[in-house]
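With one protein chain held back, the other chains of the complex are shown just where they sit.
So, subunit A:
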Amino acid sequence: MIDRDPSPVPPVAEVDPGRALVVELADVSRVHVEGTQAVHALKEISLNVWAGELIAVMGPSGSGKSTLLNIAGGLDRAASGHVRVEGELLDRLPPSRLAALRRKRVGYVFQDLNLIPSLTAVENVMLPRELDGVRTAKARQEALAVLDEIGLADLAGRFPDELSGGQRQRVAIARALVGERRLILADEPTGALDTATGDDILRLLRARADAGAAVLLVTHEPRYAGWADRVVFLRDGQIVDSATAGLVSAR
C-alpha cells in the first residue's frame, strides 16, 4: 500500500507556450494482416509530442506500442489518419524523402542496439552523419562531442565487444542523438540492463528532453516510465488513459 501523504514535489517546469510541436498523430490507424485476419494494431490514435517533452508509452504486449513508435518515426506508415514530424506531413512523402527525414530528424534507440562490430564507438556514432553527407572530420568532431556529453569520451576508440552492455547502449544513444535530432524514439532502451544502468539511460533521455528534444519512450518498466512528463496507456490499439506529472495537465 502506498503512503499517499503529500511529499514536497518540485514544480513541473513551466510549459513554454511557444514551444514546437514535434510529432503530431491525428486519428492514426494501422492494420496488420495476419493470414486471413486483419488485426487492428492502432485504432484512430491521436497524440501530440512537444519539444522538451518525454512521453512514455505503456501497455500489454500486442497493444500497439512499437507500431505507434514506428509510425511516429516514419518507419511504418499509417493506413489512415495524418502524421506530421516537425510540421512535415509524412502520409504521402516519397520513400526517398521519408528516408532523408528519418536520418536527419529522428534518432532511434532499440533494445537490440545493432552497433556495427567492426567499427569503434566513435565510428558507429559518426555513421549516420556521414550518410547525411557530412565530411568525416566534422562528423568525427560531432560524434566525439556527443560521446563526451554522455561521459564516454574515454571509450571512443573501443570496439563494441570491448564495452559493457550499458556502455554499448549509451553509444547507441549517442548515435541517436548526434546531429541535433529533435525527435528521439526509444523502444525498450533499457532492455536487460540492471536498474542502475537503466537509470543512467533514462537520465540521458531526460536530459535530452530538457534540452529541447521530443522523446517518445516505449517501456514495460514502471520505474522508467516514472521519468516521463506524460505516460500514455495503450490497450488494443487505443489510448485508454494518460498520467501527467504534477497536478497541472500539460495540454
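As a working rule, contacts are C-beta pairs under 8 Å (C-beta built on N, C-alpha and C of every residue); 3 or more make two chains touch, one makes a residue touch a chain; residues count from 1.
Following the convention adopted for this analysis, contacts and distances are computed from a predicted model.
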Options "Peptide/nickel transport system permease protein", "Transcriptional regulator", "Tryptophan 2-monooxygenase" or "Adenylyl-sulfate kinase": UniProt name of the undisplayed chain: "Transcriptional regulator"
Candidates A:Gly151, A:Gly165 or A:Gly246 - the one touching the absent chain: A:Gly246
Interface with the unshown chain - residue positions in subunit A: 1-10, 12, 60, 203, 206, 222-223, 225-229, 231, 233, 240-246
